[in-house]
Structures are given as C-alpha cells and as structure tokens.
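Here the complex is missing one protein chain, while the rest keep their positions.
And then chain A:
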Amino acid sequence: MAKRPWRKLLWVHQPYPDNYVDSSFLSQLKRNLHVQQYSFWALSSDSTVIISHVYTVAIFVCVFVAIYRDKYNPAWFASIGSFCTLVGYFAWDGLGEENTTSRTATAKSAILIVSTLLGLSPVLKSLTQSTSSDSIWALSFWLFLLNVFFHDYSIGSRKTCSSFPPTLSTNLAIAAATVLASRLSTTLSVFSFLLFSIELFGLFPIFSRWLRSYSFVAHLILTSILAIVTEVGMFYIGGWWALGVWSVAILSAVFVAPGWLIALQKYKNEIQGPWDPAKPVLRSR
C-alpha cells in the first residue's frame, strides 16, 4: 500500500518519523526579495549630495584657519556670507517657492537673531578661556564628524521622515562653531564668525536642498562652485600636499565608493519566509 504523501500539518498523525525531511522543505523560502539594484552613475551623482555638505564643513574650517592663524578680517567673510544669503533668499523667493512666512516676518526674525548674537558675543568670547586649544580642536572635530553623519541628506520635502531630526546636525555644527569662535580674540570677530556659521549651517542647507529639488543640474553647478572654493581653501591651508590628499579623498568618494558598493552586492543574502513577523495592513482613518 502506498503511503499517503506527507503534509505540512501537525494535527494529523502521519506515518513518517518526526525528523522526516520532505522535498517541500524550505519551499517557501524567498531570497533577496527586496534587494534594490544600484546603477553606478545614479550612486555617483547621489554621492555629490554628501560631498556638497562635506565641502560646506571644509570651507568653514578654512575660514576659521584664515581668521585664527592669519588674522584676516572676519567681517569680510560675514559680509560675503550675508551677501550670498541675500542672493539665495531672493532667488528662492523669486522662483515661486510658496512661502509660509511673509518677507517682513523673515526680516524681523533675521534682525532678532543678529541682535541676540551681537549681545551674546562677549559672553561667547570667554566661553572656553579655561580650556586648552587642543581640547577645542578635538571637540570641534568630533562635533563636525557627527554633523556630517547626522545631516539630513534626504531629497525633497521635509515631510519625508528621517530617523534623525534635521535640527540635530544643525545644532552640532553650531556648537562646533561656538567653541571655535570662543578662541578668537575680539568681540567683533566672534560675532562675525558666528553669523557666518549660522548662514552656512542654518540657512545654506535649506537653500541647497531646495535647489536640488528644483533642478539637479543647478545642484551640480553649486557643488562645482563649492568644490573650487574648497580646493582653493585647501591649497591655502596646507599647500599642494593638502590639495592632493583632499582631491584623492573626494574623487574616491564619488567614483570608487559607489563601484565598491556595487561590487559588494553579490554577497547580499536576504532570507524571507513564513517565520518573519507579518506587516499588519491598517486602513488609515
């Protein structure tokens, strides 16, 4: 008499041993179901988003070195920054972006922030007087590193949820700028430097995110401008040597890293099966 075929059931007693392995074993196993295929150029162009933020940080560091080491007048940088901010604001305003706040309200809050900064500058100047410079460099390095990690690189509207609030990275950068500013000698330089940092870390990311959603070509042009400025800054800080190291690092981030990521995709082994917790489908009300 032929045995009845084995069935994947527990409530029937079947004439098979308990450790019987049927040919249907693991038939519901699915592999790499949700794996995305990457293309090199898409990854490469996406990496410019990260690169442009790294450029921002690098420019900021260059500016600090210029003010701290070579006694450049910080007011120059603040003026250039403010000018660019105004240009950016009017471009943003003029190109039909729907504003929730009126221009007067924006101007009001800008004046408020600038005055607060002016009032706080003497306090901030003496903030880290009792700390050695080495500690400040180390601290600001870590803060900037965290800033680059936690920065909100998402494309499009702010509503797309990112796991970290965008304010976190801004706060980290402003904190780094504050401790660096406290190394400067005059109240005016502290004020100018902080104003510059707020423009660079508070307002510029909003502008660049908008520009990216507006036109990717414009974003590439902006990134190229930032690249040139940074290269000049690097040459100014450390000569040919710094310029070379910096360029190699950036080029490998844009071209080598995406290739590496694609090469690593062959090791991808996602396993899905009936044991995975199901995702409940709820009607939103």
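Criterion: a contact is a pair of C-beta atoms (placed from the backbone, for glycine too) under 8 Å apart; a residue touches a chain by one contact, two chains touch by 3 or more; residues count from 1.
The rule is simple: contacts and distances are computed from a predicted model.
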{"item": "Complex member absent from the view - protein name from UniProt, among \"Phosphatidylinositol N-acetylglucosaminyltransferase GPI3 subunit\", \"DNA polymerase delta subunit 3\", \"Ras-related protein SEC4\" or \"E3 ubiquitin-protein ligase HACE1\"", "value": "\"Phosphatidylinositol N-acetylglucosaminyltransferase GPI3 subunit\""}
{"item": "Residue among A:K8, A:R69 or A:K266 touching the omitted chain", "value": "A:K8"}
{"item": "Residue among A:W41, A:W240 or A:W275 that touches the chain left out of view", "value": "A:W275"}
{"item": "Candidate in contact with the missing chain, chosen from A:F25, A:F149, A:W241 or A:W260", "value": "A:F25"}
{"item": "Footprint left on chain A by the chain that the document does not show", "value": "8-12, 17-19, 21, 25-26, 28-29, 270-271, 273-283"}
